[in-house]
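One protein chain omitted, others in place.
Entry: chain A
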Amino acid sequence: MGVHENTYDSSLGAYLLLLPTLAAIIAFLYYPSLQTLRFSFFQTFLFGQNTRFVGLTNFTDLLGSQVYLTSVGLTMAFAVIVVIGSLAVGLLVAFLLYEVSDGKAAYLIAAIWPYALPTAVAGTVLLFLAHPSVGIYTHYLEAWFGIELDWFTVGWQGFAVVTVAAIWKQVGYNVIFMLAALNNVPESLNEACRLDGIETWRRLVRVYLPLMSPTLVFLVVINTIYAFFGSFALIDLMTQGGPTNATNLMIYQLYRDAFQFNNLGLASAQSVILFVLVAGLTFVQLRVSDRYAHY
């Protein structure tokens, strides 16, 4: 012990060792964040070369804008559906994978494949597969079930397609973590269940879910962040926020204001709102789940 204590007796040495990490974090994380916060109080012209301080105007403008408020509501709905959907489907798939004994590896690869695809590739592929006029999915939906999907023009259909795509993309990630959590359940507990004749679903709900709760808390947080930020590429490739703003999520609105309308100040203000929203949600989730998760 004594030797180790003496090795780093000056705090200067410690800071020196931290310097590379601190430098990288400050340059690429804190500085841009602070810049964003600063920009949110300015109106910008000419790609941000000319700026004018406007105080909280950006924020008041946003909160007074019907388009923006609709986007916030839409994002909330999208996030709730994606988080619940991807967790539920992920749990189902993970549980089936856990229970199956033959061909486990093949099923696992199939289940996590979508996650391994870059979002841009996944979006492009889905766009083709589900294209209203030439897509193979839409063709058979119409041929077999008589359902005519026109999600390029019907708002809720566009929203539904993007939501399903976002869930599909995230399920693989959840499956990996959930399967890992399931595999951590001691084998003797499974055997105790078998001896007690606990039915499959009761076993999942009463035994596995509580034991998986730390992983589930983690996944709720990660999936929330994904729903708010990670869905950008899918929207951009598949709907561009349309039809009629039906898929205009906050992250997409932000992108448009920043890079299509060159309104960096307004976009920065949206960044701040988005950040506060997600940070707040994450905080609440962790607080609430602390009470229910068994660590």
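We take it that a contact is a pair of C-beta atoms (placed from the backbone, for glycine too) under 8 Å apart; a residue touches a chain by one contact, two chains touch by 3 or more; residues count from 1.
Criterion: contacts and distances are computed from a predicted model.
Trainee: UniProt name of the unshown chain, from "ABC-type D-xylose/L-arabinose transporter", "Cobalamin import ATP-binding protein BtuD", "2-oxoglutarate synthase subunit KorA" or "2-oxoacid:ferredoxin oxidoreductase subunit beta"?
Mentor: Record says "ABC-type D-xylose/L-arabinose transporter".
Trainee: Just name the one of A:V54, A:A160, A:I198 or A:L277 that touches the chain not displayed here.
Mentor: For the chain that is not drawn, the touching residue is A:I198.
Trainee: Tell me which stretches of chain A touch the chain missing from the display.
Mentor: Counting over the whole complex, chain A touches the hidden chain at residues 186, 188-189, 191-192, 194-199, 202, 206-207, 210-211, 294.
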